[in-house]
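Only a single protein chain was left out; the remaining protein chains are all shown in position.
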């Protein structure tokens, strides 16, 4: 494949748990040119997220080639809770608190995003698998960002289904609903929400067993980072979302998978979306007008279903052969 | 059956469309003692609702035995839209605008509810298939109402699913979210929401055909009132809720059916519910903590699934044999 | 004076502190026909308010002539705090917890208000010196109440000035902002707000001394009930409102005084008012468009200044001679 055909991607991440697999997929796909990784306040303490990202890139063999830029250290206006009860204290499962000594990029993540977009108009895809603070700030400082970027693919929101942090909201949108509202209003995003994640990107004991049989470092890394969410799911009330006993959701890696292999998307819908940025019970709620009753023009593409088997194959190929495209 | 075993019911209704079938079921069931019908602002103009209720009771043979009391003519604080685009102008389908000349009860519906509860402590079940304004006002004027009533069964809300009037809200809760919030907070209600209605109380062409074959006045009445909602469903965007081409939802009659035959309830969950009474995009939203992440004690029983076949049989038995319990 | 010229008044009160003086003024004025007193949740515990009202009417010599009707025992939707830190535990200053054994009216205050209005259309003035819950409920049950009443005079709100319970809000509007919003929207009220109370109905040591010299039971009663608010004012931060060291505000009695002698009103303005019924920092805030920038039609008459000397004379005449009109 010619380099010029690759999708040029910046991943914006609050690296913990499944964020790592999204990074690994991007680093190892020959369809993706991973331009940089930017860090946004979210899952665990900020510096931990930075180190987790560097460590993961290193594990995927690109630690020295892909720069990590540090971004917003808090949401725009709201205060937020980390999700250490889901991802474990450090965010990598178990007791790994890496100290890579790899330097961060020397400018702010927000500035990096603006600069990359300006220098490569229409070329860059942002894959946002974290709260949207960095992207919102970049938009504020460069109002032309929507035209300068190729596309924005977000993991976030709970589209007409129960959320994971409150009944009304998914974690990324809940953490910084002000940023989410700004980004949704300004960009025509593609959205992988919590609903499709639970429906189509939840893997179980069979997958875990297959990974356990592999004798690779990436497989071992996966098994470690997936541990806390497996435990969390087993201990949670889960009948409403029909969790199995031993499962792990893959919101961020499935999002990345749809970018490196769009064929795994089965169905999608265009509709109008807004995010509730108010404090209170519906903080971070996604108002997704799928039945088109409000009369606003569509501003988002919502992925409704994904081919779970193909997603699993992509993931397993990555862990076994260091190639997300080994089978497909 | 002994009279003393019957469930004594007040139906609070904004009589249009499927409200009529709930009245018919209650009037014809020997398990139910229908004490009175109270009218609340909702679907169509207030006086139309009053006449629709009287006409329906007459059609079910109890027009002179069951008194209709007129209640709140508007929501507590918000203004609301009627749902004539769903139920047709008069609310009965087609061109029927009855003028029964049956007098209404001589006291306000709210006063009637309080009086009935006080005179029969622990005896009365309120089946609320309309916005909850009357019940909220009764609660205000008699704070002991929760102890005085036996149970409150409500049709309303959209529990972690898309609503029918906005993406966030079902019609009854949207019309008077202030009343809904007050009722949910004070009573331990049983809730039949829009979600279970769409999943398990949506009937289609086969049912309509069976009814069409019956040679009864009630069957004819059903066919007429169901017409506008069939048309509405056919003309609406409906892929998200997976409507069939020709369907009609039965929110109110299925609610009544669960009271006269609780065996049709397959699964239910206890959880904490609040209703968003703010103006704005989430007006009337049901925050239902089914995963128990917020830590509040359960205050509602939410019906999650209903035996659709048995519900249909109850409905068809009523229309064919004037007996909801003909088969069961 | 002919009876038919008198203003027929229902006082709606959360009787504590200065509410008592409003009752005394009304009871003793030959310009006022005090039809009844209705009690609404507010300053102190509900039953205490009921007894305080009966005791006060007795003290004014009408304990057996003016019926006290018990109304709403809580605000419509919000929970509220009593103001015992302002008015003392029982609300009458010192250790008086009366038990009059006078029976309350045998119907709910809300029903009484509706009944009185219907039986005397255009005749009745409601003087509301408490949260507006009763009036809001009466409006709900009788939407024609605005036409049926002569006028509604309210003590409440803080019009473009600092409030007394939060910076944004005055106590009566804060306790039940939902009711206040409903009443303001439906009626063309006359408003005596907290601002004009502080500016023009705050009395000080000279007044207290004059009352102390009187040898009447009403004077003694006044001195007792005024004690807690004097102490509260002395202990509060008060530079912003320029309180004197030893003062007492008279929100309710000055409101009643404007009804029995409208000449004490110096200036008033017509403007559009709404009340913020949301929870949060501005709960109960009065949005008063005195500069007419929003473009809505005027819906209230706001009293801007009152002749303090004449008000004081009315009060002192009442306490000394049992006649609010002794001088004027």
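Residue numbering begins at 1 within each chain, and the chains themselves are lettered A, B and C in the order written.
Simple rule for what comes next: contacts are C-beta pairs under 8 Å (C-beta built on N, C-alpha and C of every residue); 3 or more make two chains touch, one makes a residue touch a chain.
Everything numeric in this text was worked out from a predicted model, so none of it was measured.
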Sole residue of C:65, C:115 or C:236 that reaches the chain not shown, by the stated touch rule: C:236
Full-complex contact with the absent chain, from C:246, C:266, C:289 or C:307: C:289
Candidates A:36, A:117 or A:137 - the one touching the absent chain: A:137
Contact partner of the left-out chain, one of C:77, C:172 or C:274: C:274
Absent-chain interface as seen on subunit C, which is shown: 160-162, 165-168, 236-241, 269, 274, 276, 278, 280-282, 285, 287-294
Where the unshown chain meets subunit A, residue by residue: 72-74, 76-77, 108, 110-111, 133, 137, 140-141, 143, 178, 181-182, 277-278
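Here, only the chains that are shown with their structure count from here on.
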Closest chain to global C-alpha mean, per-chain Cα centroids: B
Rounded Å distance between subunit B and subunit C, as computed from the means of their C-alpha atoms: 42
Between subunit A and subunit C, centroid-to-centroid distance (C-alpha), Å: 58
Per-residue overlap in subunit C, given as positions that touch at least 2 other chains: none
